[in-house]
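All remarks here apply to the structure that follows.
One protein chain omitted, others in place.
Right, chain A next:
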Amino acid sequence: MTTSQHEISDEIAKIQADSPRGAPLLDFPPYRSSLLRHPTKELRHADPEGVELVAPVFGPSDVAPVEADLTVQRGGEPIGERIRVHGRVVDGDGRPVRRQLVEIWQANAAGRYSHQGDQHPAPLDPNFTGVGRCLTDDDGWYTFTTIKPGPYPWRNHHNAWRPAHIHFSLFGTDFTQRLITQMYFPGDQLLALDPIAQSISDPAALQRLTASYDHSLSEHEWLLGYRWDIVLTGSHATHMEASDD
């Protein structure tokens, strides 16, 4: 592992010059783990069938409201900068994605996951699991209270650091709207160096993964607020069906 950040950044720049696309490039060698794990064949275009046109249903029996607050799960205060992340989930036609499951996971303030596979020598926080769930409300809104995650090193290349991020897992109204992605923080200098973020070659598309600081969400002597809205892909449901909901 002697590849430098400079070499990786050069590889990223060369690929992006030829690939003005929005979606992540599945074949993206600067992210070394993708080499043997990206499909090489064209995706087969298909019309979704019955089971793919509806998402699984989640409800109050699945998720307790307290699961949306990652700062109260262990009976003590986690260490770090307390934040709230708030936003709206809509589909490609702007319709709210209602009562659907949003799951998040993240590193702690020191950049370490509460996961046995994470051996980064930063402290674990006994009061922070970094795991949360909630359901969107009737207008598509979600809210999490958590701790700002730290950046952390990884072994993709020499001196590789992941930008601070929160992993998001989302369900839409169709099974085919399933999305797992990562929310980034504004002004993070590591974003431009990161092969995972830069697998999205269109800067506007990457911008859609970056939250904005929102002072109206911040609370006096308590926490800082970030706003992050999420657009899923288009639903196959018609407007008629949606308006009956």
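The rule is short, and it goes like this: contacts are C-beta pairs under 8 Å (C-beta built on N, C-alpha and C of every residue); 3 or more make two chains touch, one makes a residue touch a chain; residues count from 1.
As a working rule, contacts and distances are computed from a predicted model.
Its UniProt record calls the unshown chain "Protocatechuate 3,4-dioxygenase subunit alpha", which is the correct pick from "Urea ABC transporter permease subunit UrtC", "Copper-exporting P-type ATPase", "Protocatechuate 3,4-dioxygenase subunit alpha" or "Metallo-mystery pair system four-Cys motif protein".
For the chain left out of this panel, the touching residue among A:Ile79, A:Val131 or A:Leu224 is A:Val131.
Set against the missing chain, the residues A:Glu77, A:Asp93, A:Asp139 or A:Glu219 yield one that touches it, A:Asp93. Within the complete assembly, residues 22-26, 28, 31, 33-41, 43-52, 54-63, 90, 92-94, 101, 103-105, 107, 113-115, 117-118, 129-131, 133, 167, 169, 175-182, 196-197, 199-200, 204-206, 208-209, 230-236 of chain A touch the chain that is not shown.
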